[in-house]
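A single protein chain has been omitted; all remaining protein chains appear in their positions.
What follows is subunit A.
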Amino acid sequence: MTMRRIVVVGNGIAGLTACDSLRSAGFDGELTIVGAERHHPYSRPALSKALLHSVDGTSVNGKGDDALQAHVLPAPTHEAEELLGVSATGLDVEARRVLLDGGGGLPYDGLVIASGSRAKRLADGQGAAGPHQDDSPREFTLRTIEDAILLRERLASRPSVIVIGGGPLGMEVASGCLHVGCEVTLVSDAKPLSRQLGGHLASLFTAAAVRRGLRVVGGGKARLAGHGAGARVVLADGTELEADLVVTAVGDEPNIGWLAGSNLLTEGSLRVDSRGRLRPEIVAAGDVAFFPTRRGVQRVPLWTSAIDQAKVAAAGLLQGDAAPEFNFQPYFWTEGFGLSLKSVGFTPVEGAPDYCEPGREDGSVLLRWDNPDGYGTAAAVNYRIPIPKLRRLADAGPAALRPVSPARV
């Protein structure tokens, strides 16, 4: 059927990219984007990096007040009608209507679901055993620009901080808090970053973190416990910790509440096909979606993953089976404790790298692993390298780094 009206739910980078891609592909019908946040899309990765590694207007690299702007992206050019500060509350798949809060609905021929995810809260998981509403320590999480600004404000008085969660976000938050002069304890039930990156890269980051004064505490699952002005955290092994402020970074949950009753969910999750489709007229992209990868059906809640998924979904919506299938190529980066990492290929990687090339500066290194599945993963630590080159290193091995030598006579 011809698509005359397309509705996009979610105004993050996936929703934005979907709108851009639909327009680039020639869609000139009615385009409407519904977004719960009142802002145009901004860069979430910047929230835990430049924005957090600065207080009082100065940032890591002396960029001054610019740090407060680090998340701002250029204004959209897709000329969609934008309903900002509006949430979709339901979906009628048969009638092809998105229901909106405050009543009313939007009819569509095509729908893009890009409602992203939200921070998991530790307190939610504690249920009745959790701290009481009134004496519960305030649990900070970091997902939105409002969260980031609030956290910055709290950090200005240099409180002691407990960060719960040893993933990339927890580590970036810990790095930011340390950077501005707080005393920081990181609680992680595994070695920080090991689940995401593997032991080798995790050790590099943990060593740098500890050198900069981070206190890392194991001890099993953490629980928040109420206590006056500050916060108390109790670990499974009985260890008790106290600080002025608790920030949790214990993962994210897809925003699929508005899809309950739509029949689009499989075992409670949104699973698209290799062209981003749930049905011929409904696609999904970004942090909200599970999609097929070489390592099985996964959710990959990362920036370039959201962008690439959105491009695939836009094509899948307009072209159906004629659209190209998604060949997901992971790209990941993180920074903190003076280290910057970029990696191409699936992680975590097991064991020590198979190839290692030191860079010109101290601590700068290029690494490659041969994975058991025959594919490579390449990582650059404090090493400036174009991503296409890093990709060649991952795919073809170290030979790809050398200039092609002229054929011998």
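Things worth noting here:
As a convention for this text, a residue touches a chain if its C-beta (ideal position, glycine included) is under 8 Å from a C-beta of that chain, and two chains touch if they have at least 3 such contacts; residues count from 1.
The rule is short, and it goes like this: contacts and distances are computed from a predicted model.
When the unshown chain is looked up in UniProt, the name that turns up among "Transport permease protein", "Ferredoxin", "Pyruvate dehydrogenase complex E1 component beta subunit" or "2Fe-2S iron-sulfur cluster-binding protein" is "Ferredoxin". Screening A:L150, A:V234 or A:I387 for touch with the missing chain picks out A:I387. Check A:V72, A:V217, A:L265 or A:A400 against the missing chain and you find that the one touching it is A:V72. Within the whole complex, the absent chain has one touching residue among A:I6, A:A36 or A:A50, and that is A:A50. Note that of A:W333, A:F346 or A:W369, the residue touching the chain absent from this view is A:W333. Residues of subunit A in contact with the chain left out of this view: 16-17, 20, 24, 43, 45-46, 50, 61, 63, 66, 70-74, 77, 303-304, 307, 331, 333, 340, 342, 384-389.
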